[in-house]
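Here the complex is missing one protein chain, while the rest keep their positions.
Then we have chain A:
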Amino acid sequence: MGLILAILVQGLQMVLVLALAPGLVGFTRKVKARLLRRRGPSILQPYRDLLRLVRKEAVLADNASWLFRNAPYLIFATTWVAAALVPTFAAGLHFSWAADLIAITALLGSARFFLALAGMDIGTAFGGIGSSREMLFATLAEPAMIMIVFTVALVAGSTQLSTVAEFMVDHGTLRVSLGLALIGLIIVALTENARVPVDNPATHLELTMVHEAMVLEYSGRHLAVIELAAALKLLLYISLIACIFTPWGIARQDDGLLGMTLGVVTWVGKLAVGGFLMVVFETAIAKMRVFRVPEFVGGALMLGFLGTLLLFVSRSF
(Lines give C-alpha, C1' and ligand atoms only; values in the text may rest on other atoms or scores of the structure.)
Protein backbone atom coordinates (compact mmCIF):
# COMPACT_ATOMS: atom_id res chain seq x y z
CA MET A 1 0.00 0.00 0.00
CA GLY A 2 2.78 2.39 0.99
CA LEU A 3 4.65 1.54 -2.18
CA ILE A 4 1.62 2.17 -4.37
CA LEU A 5 1.05 5.48 -2.66
CA ALA A 6 4.69 6.45 -3.13
CA ILE A 7 4.54 5.59 -6.80
CA LEU A 8 1.28 7.54 -7.09
CA VAL A 9 2.89 10.61 -5.57
CA GLN A 10 5.83 10.25 -7.96
CA GLY A 11 3.41 9.91 -10.89
CA LEU A 12 1.49 12.94 -9.71
CA GLN A 13 4.71 14.91 -9.68
CA MET A 14 5.55 13.85 -13.24
CA VAL A 15 2.09 14.84 -14.46
CA LEU A 16 2.07 18.08 -12.49
CA VAL A 17 5.39 19.36 -13.82
CA LEU A 18 4.26 18.57 -17.33
CA ALA A 19 0.90 20.25 -16.87
CA LEU A 20 2.20 23.37 -15.17
CA ALA A 21 5.26 24.05 -17.31
CA PRO A 22 3.49 25.83 -20.21
CA GLY A 23 1.40 27.71 -17.67
CA LEU A 24 4.58 29.04 -16.05
CA VAL A 25 5.81 30.26 -19.43
CA GLY A 26 2.42 31.86 -20.10
CA PHE A 27 2.53 33.52 -16.71
CA THR A 28 6.01 34.96 -17.25
CA ARG A 29 4.98 36.28 -20.66
CA LYS A 30 1.90 37.86 -19.17
CA VAL A 31 3.83 39.53 -16.39
CA LYS A 32 6.44 40.75 -18.81
CA ALA A 33 3.77 42.23 -21.05
CA ARG A 34 2.14 43.96 -18.09
CA LEU A 35 5.49 45.37 -16.98
CA LEU A 36 5.95 46.75 -20.48
CA ARG A 37 2.42 48.20 -20.30
CA ARG A 38 1.10 45.80 -22.88
CA ARG A 39 -1.92 43.65 -22.25
CA GLY A 40 -0.21 40.43 -23.37
CA PRO A 41 -1.71 37.11 -24.40
CA SER A 42 -3.62 34.91 -22.01
CA ILE A 43 -1.74 32.70 -19.61
CA LEU A 44 -3.22 29.76 -21.49
CA GLN A 45 -1.65 30.83 -24.78
CA PRO A 46 1.34 28.43 -24.58
CA TYR A 47 -1.09 25.50 -24.21
CA ARG A 48 -2.96 26.65 -27.32
CA ASP A 49 0.33 27.08 -29.20
CA LEU A 50 1.42 23.58 -28.28
CA LEU A 51 -1.90 22.10 -29.38
CA ARG A 52 -1.75 23.99 -32.65
CA LEU A 53 1.82 22.87 -33.35
CA VAL A 54 1.13 19.26 -32.46
CA ARG A 55 -1.75 19.09 -34.93
CA LYS A 56 0.26 20.49 -37.82
CA GLU A 57 2.35 18.41 -40.18
CA ALA A 58 6.09 18.45 -39.58
CA VAL A 59 8.16 19.99 -42.36
CA LEU A 60 11.60 18.43 -42.52
CA ALA A 61 14.53 19.70 -44.51
CA ASP A 62 15.49 17.44 -47.40
CA ASN A 63 18.69 16.30 -45.77
CA ALA A 64 17.37 15.90 -42.23
CA SER A 65 18.62 12.65 -40.71
CA TRP A 66 17.10 10.23 -38.19
CA LEU A 67 18.89 12.14 -35.49
CA PHE A 68 16.99 15.30 -36.35
CA ARG A 69 13.65 13.51 -36.08
CA ASN A 70 14.43 11.68 -32.86
CA ALA A 71 16.27 14.44 -31.05
CA PRO A 72 13.13 16.35 -29.90
CA TYR A 73 11.75 13.29 -28.13
CA LEU A 74 15.11 12.51 -26.52
CA ILE A 75 15.49 16.11 -25.38
CA PHE A 76 11.99 16.04 -23.97
CA ALA A 77 12.47 12.69 -22.27
CA THR A 78 15.74 13.59 -20.53
CA THR A 79 14.39 16.95 -19.42
CA TRP A 80 11.18 15.42 -18.15
CA VAL A 81 13.04 12.74 -16.18
CA ALA A 82 15.29 15.42 -14.70
CA ALA A 83 12.26 17.54 -13.76
CA ALA A 84 10.54 14.53 -12.24
CA LEU A 85 13.47 13.94 -9.90
CA VAL A 86 13.50 17.43 -8.38
CA PRO A 87 11.38 17.53 -5.23
CA THR A 88 8.68 20.04 -6.04
CA PHE A 89 5.78 19.69 -3.61
CA ALA A 90 7.00 16.65 -1.69
CA ALA A 91 10.43 15.56 -0.48
CA GLY A 92 11.43 11.91 -0.28
CA LEU A 93 9.82 10.96 -3.54
CA HIS A 94 9.93 7.27 -4.24
CA PHE A 95 12.46 7.44 -7.06
CA SER A 96 14.49 10.35 -5.78
CA TRP A 97 17.43 8.04 -4.95
CA ALA A 98 17.65 7.15 -8.64
CA ALA A 99 19.60 10.29 -9.39
CA ASP A 100 21.16 13.00 -7.28
CA LEU A 101 21.69 16.64 -8.17
CA ILE A 102 24.87 15.87 -10.13
CA ALA A 103 22.98 13.32 -12.19
CA ILE A 104 20.15 15.80 -12.80
CA THR A 105 22.72 18.32 -14.07
CA ALA A 106 24.16 15.65 -16.33
CA LEU A 107 20.71 14.69 -17.61
CA LEU A 108 20.17 18.28 -18.67
CA GLY A 109 23.60 18.01 -20.27
CA SER A 110 22.34 15.06 -22.33
CA ALA A 111 19.37 17.13 -23.49
CA ARG A 112 21.69 19.94 -24.49
CA PHE A 113 23.98 17.52 -26.33
CA PHE A 114 21.14 16.34 -28.53
CA LEU A 115 19.80 19.85 -29.04
CA ALA A 116 23.21 21.08 -30.18
CA LEU A 117 23.56 18.13 -32.55
CA ALA A 118 20.09 18.73 -33.95
CA GLY A 119 21.08 22.31 -34.63
CA MET A 120 23.96 21.10 -36.76
CA ASP A 121 22.09 18.42 -38.66
CA ILE A 122 20.72 20.44 -41.56
CA GLY A 123 23.96 22.25 -42.20
CA THR A 124 22.81 25.84 -42.08
CA ALA A 125 24.79 28.71 -40.67
CA PHE A 126 22.16 29.58 -38.07
CA GLY A 127 22.02 26.11 -36.58
CA GLY A 128 25.79 25.95 -36.30
CA ILE A 129 26.11 29.33 -34.64
CA GLY A 130 23.45 28.41 -32.11
CA SER A 131 25.03 25.06 -31.28
CA SER A 132 28.50 26.51 -31.02
CA ARG A 133 27.42 29.23 -28.62
CA GLU A 134 25.20 26.96 -26.59
CA MET A 135 28.12 24.62 -26.02
CA LEU A 136 30.36 27.55 -25.11
CA PHE A 137 27.92 28.72 -22.44
CA ALA A 138 27.60 25.16 -21.21
CA THR A 139 31.36 24.81 -20.77
CA LEU A 140 31.12 27.42 -18.04
CA ALA A 141 27.59 26.89 -16.77
CA GLU A 142 28.07 23.18 -16.13
CA PRO A 143 31.17 23.45 -13.93
CA ALA A 144 29.47 26.38 -12.19
CA MET A 145 26.49 24.15 -11.50
CA ILE A 146 28.75 21.37 -10.19
CA MET A 147 30.51 23.78 -7.84
CA ILE A 148 27.14 25.02 -6.59
CA VAL A 149 26.11 21.41 -6.04
CA PHE A 150 29.33 20.92 -4.07
CA THR A 151 28.55 23.92 -1.89
CA VAL A 152 25.03 22.75 -1.16
CA ALA A 153 26.13 19.16 -0.67
CA LEU A 154 28.85 20.11 1.79
CA VAL A 155 26.34 22.09 3.83
CA ALA A 156 23.66 19.42 3.78
CA GLY A 157 25.95 16.39 3.75
CA SER A 158 24.27 14.86 0.73
CA THR A 159 23.79 15.38 -2.98
CA GLN A 160 20.30 13.83 -2.82
CA LEU A 161 17.86 16.68 -3.30
CA SER A 162 15.24 15.24 -0.96
CA THR A 163 17.77 15.01 1.85
CA VAL A 164 18.98 18.52 1.07
CA ALA A 165 15.43 19.89 1.22
CA GLU A 166 14.71 18.17 4.53
CA PHE A 167 18.03 19.35 5.96
CA MET A 168 17.26 22.92 4.94
CA VAL A 169 13.83 22.81 6.55
CA ASP A 170 15.20 21.41 9.81
CA HIS A 171 18.63 23.02 10.14
CA GLY A 172 18.74 25.70 7.45
CA THR A 173 20.39 28.90 8.63
CA LEU A 174 21.79 31.92 6.89
CA ARG A 175 25.22 31.04 5.58
CA VAL A 176 27.72 32.94 3.44
CA SER A 177 28.34 29.91 1.26
CA LEU A 178 24.65 29.39 0.59
CA GLY A 179 24.30 33.05 -0.38
CA LEU A 180 27.10 32.66 -2.91
CA ALA A 181 25.50 29.47 -4.19
CA LEU A 182 22.12 31.16 -4.59
CA ILE A 183 23.52 33.98 -6.72
CA GLY A 184 25.51 31.48 -8.74
CA LEU A 185 22.51 29.24 -9.26
CA ILE A 186 20.39 32.16 -10.44
CA ILE A 187 23.04 33.06 -13.02
CA VAL A 188 23.22 29.43 -14.17
CA ALA A 189 19.43 29.23 -14.36
CA LEU A 190 19.22 32.38 -16.50
CA THR A 191 21.93 31.03 -18.81
CA GLU A 192 20.51 27.55 -19.13
CA ASN A 193 17.03 28.82 -19.85
CA ALA A 194 18.22 31.32 -22.44
CA ARG A 195 16.76 34.26 -20.51
CA VAL A 196 17.51 37.89 -21.05
CA PRO A 197 20.98 38.96 -20.15
CA VAL A 198 22.26 35.87 -21.97
CA ASP A 199 19.78 35.20 -24.72
CA ASN A 200 16.40 36.53 -25.70
CA PRO A 201 13.55 34.01 -25.71
CA ALA A 202 11.38 36.33 -27.80
CA THR A 203 13.83 36.97 -30.60
CA HIS A 204 14.07 35.62 -34.09
CA LEU A 205 16.34 36.51 -36.97
CA GLU A 206 19.07 38.00 -34.92
CA LEU A 207 22.68 36.96 -34.85
CA THR A 208 22.85 37.16 -31.10
CA MET A 209 20.31 34.44 -30.56
CA VAL A 210 21.39 31.06 -29.29
CA HIS A 211 18.58 28.74 -28.33
CA GLU A 212 16.17 29.85 -31.04
CA ALA A 213 18.89 29.51 -33.68
CA MET A 214 19.32 25.84 -32.93
CA VAL A 215 15.64 25.02 -33.28
CA LEU A 216 15.12 27.21 -36.34
CA GLU A 217 14.58 24.25 -38.67
CA TYR A 218 12.00 22.57 -36.47
CA SER A 219 8.30 22.77 -37.09
CA GLY A 220 5.03 21.10 -36.14
CA ARG A 221 5.06 18.44 -33.47
CA HIS A 222 8.87 18.42 -33.22
CA LEU A 223 8.88 22.10 -32.37
CA ALA A 224 6.05 21.58 -29.89
CA VAL A 225 8.01 18.90 -28.05
CA ILE A 226 11.12 21.09 -27.93
CA GLU A 227 9.14 24.07 -26.64
CA LEU A 228 7.57 21.88 -23.98
CA ALA A 229 11.02 20.67 -22.97
CA ALA A 230 12.23 24.26 -22.70
CA ALA A 231 9.24 25.12 -20.51
CA LEU A 232 9.98 22.08 -18.34
CA LYS A 233 13.54 23.22 -17.93
CA LEU A 234 12.43 26.64 -16.71
CA LEU A 235 10.08 25.03 -14.24
CA LEU A 236 12.84 22.66 -13.15
CA TYR A 237 15.26 25.46 -12.36
CA ILE A 238 12.74 27.54 -10.42
CA SER A 239 11.67 24.43 -8.49
CA LEU A 240 15.30 23.60 -7.84
CA ILE A 241 16.05 27.03 -6.40
CA ALA A 242 12.85 26.83 -4.35
CA CYS A 243 13.64 23.34 -3.11
CA ILE A 244 17.16 24.20 -1.96
CA PHE A 245 16.77 27.73 -0.68
CA THR A 246 13.09 28.03 0.30
CA PRO A 247 12.02 24.48 1.06
CA TRP A 248 9.37 25.51 3.59
CA GLY A 249 5.98 24.00 3.01
CA ILE A 250 7.35 21.00 1.16
CA ALA A 251 5.50 17.80 2.13
CA ARG A 252 7.39 15.05 4.00
CA GLN A 253 7.23 11.38 3.28
CA ASP A 254 4.77 10.68 6.09
CA ASP A 255 2.60 13.73 5.57
CA GLY A 256 -0.95 12.92 4.65
CA LEU A 257 -3.22 14.33 1.98
CA LEU A 258 -3.41 17.68 3.72
CA GLY A 259 0.37 18.03 3.75
CA MET A 260 0.50 17.15 0.07
CA THR A 261 -2.18 19.68 -0.82
CA LEU A 262 -0.36 22.32 1.19
CA GLY A 263 2.84 21.32 -0.57
CA VAL A 264 1.27 21.75 -4.00
CA VAL A 265 -0.22 25.12 -3.09
CA THR A 266 3.04 26.50 -1.71
CA TRP A 267 4.96 25.11 -4.67
CA VAL A 268 2.67 26.83 -7.16
CA GLY A 269 3.06 29.98 -5.11
CA LYS A 270 6.85 29.66 -5.20
CA LEU A 271 6.77 29.13 -8.96
CA ALA A 272 4.71 32.28 -9.38
CA VAL A 273 7.03 34.33 -7.18
CA GLY A 274 10.12 32.90 -8.87
CA GLY A 275 8.75 33.58 -12.34
CA PHE A 276 7.71 37.08 -11.33
CA LEU A 277 11.14 37.94 -9.92
CA MET A 278 12.83 36.58 -13.00
CA VAL A 279 10.70 38.71 -15.29
CA VAL A 280 11.28 41.83 -13.19
CA PHE A 281 15.01 41.19 -13.44
CA GLU A 282 14.74 40.60 -17.18
CA THR A 283 12.83 43.80 -17.78
CA ALA A 284 15.31 45.81 -15.80
CA ILE A 285 18.41 44.64 -17.65
CA ALA A 286 19.66 44.73 -21.22
CA LYS A 287 20.88 41.75 -23.18
CA MET A 288 24.63 41.22 -23.20
CA ARG A 289 26.92 40.81 -26.15
CA VAL A 290 27.75 37.15 -26.69
CA PHE A 291 31.34 37.40 -25.51
CA ARG A 292 30.29 39.18 -22.33
CA VAL A 293 28.32 36.08 -21.37
CA PRO A 294 31.39 33.96 -20.49
CA GLU A 295 32.35 36.62 -17.94
CA PHE A 296 28.83 36.57 -16.52
CA VAL A 297 28.69 32.78 -16.27
CA GLY A 298 32.33 32.65 -15.20
CA GLY A 299 31.17 34.79 -12.29
CA ALA A 300 28.80 32.00 -11.30
CA LEU A 301 31.67 29.53 -11.51
CA MET A 302 33.80 31.72 -9.26
CA LEU A 303 30.96 32.13 -6.76
CA GLY A 304 30.36 28.41 -6.63
CA PHE A 305 34.06 27.74 -6.27
CA LEU A 306 34.37 30.32 -3.52
CA GLY A 307 31.43 28.77 -1.69
CA THR A 308 33.00 25.32 -1.89
CA LEU A 309 36.39 26.62 -0.83
CA LEU A 310 34.91 28.38 2.19
CA LEU A 311 33.28 25.13 3.25
CA PHE A 312 36.55 23.25 2.79
CA VAL A 313 38.15 25.82 5.11
CA SER A 314 35.44 25.56 7.72
CA ARG A 315 32.08 23.85 7.80
CA SER A 316 30.58 26.82 9.65
CA PHE A 317 30.61 29.24 6.69
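Just so it is clear, a contact is a pair of C-beta atoms (placed from the backbone, for glycine too) under 8 Å apart; a residue touches a chain by one contact, two chains touch by 3 or more; residues count from 1.
To be clear about the criterion, contacts and distances are computed from a predicted model.
**Q** Between "NADH-quinone oxidoreductase subunit F", "Carbohydrate ABC transporter membrane protein 1, CUT1 family", "Hydrogenase 4 subunit B" or "PBP superfamily domain-containing protein", which matches the UniProt record of the unshown chain?
**A** "Hydrogenase 4 subunit B"
**Q** If the hidden chain were put back, which of A:Phe27, A:Phe89 or A:Phe150 would touch it?
**A** Touching the chain that is not displayed is residue A:Phe150.
**Q** Based on the whole complex, identify which of A:Thr88, A:Ser131, A:Ser239 or A:Thr266 touches the chain you can't see.
**A** For the chain that is not drawn, the touching residue is A:Ser131.
**Q** Using the touch definition up top, pick the residue from A:Pro41, A:Gly220, A:Gly249 or A:Gly299 that touches the left-out chain.
**A** Counting the whole complex, the residue in contact with the absent chain is A:Gly220.
**Q** Which one, A:Leu8, A:Leu44 or A:Ala98, makes contact with the chain that was left out?
**A** Reading the full complex, the residue touching the unseen chain is A:Ala98.
**Q** In the complete complex, which positions of chain A touch the hidden chain?
**A** Its contact residues with the unshown chain are 54-67, 73-74, 76-78, 80-81, 84, 95, 97-100, 102-103, 106-107, 109-110, 112-113, 116-117, 120-129, 131-133, 135-136, 138-143, 146-147, 150, 153-154, 157-160, 163, 205, 216-217, 219-221, 224-225, 290-291, 294, 301, 305, 308-309, 311-313, 315.
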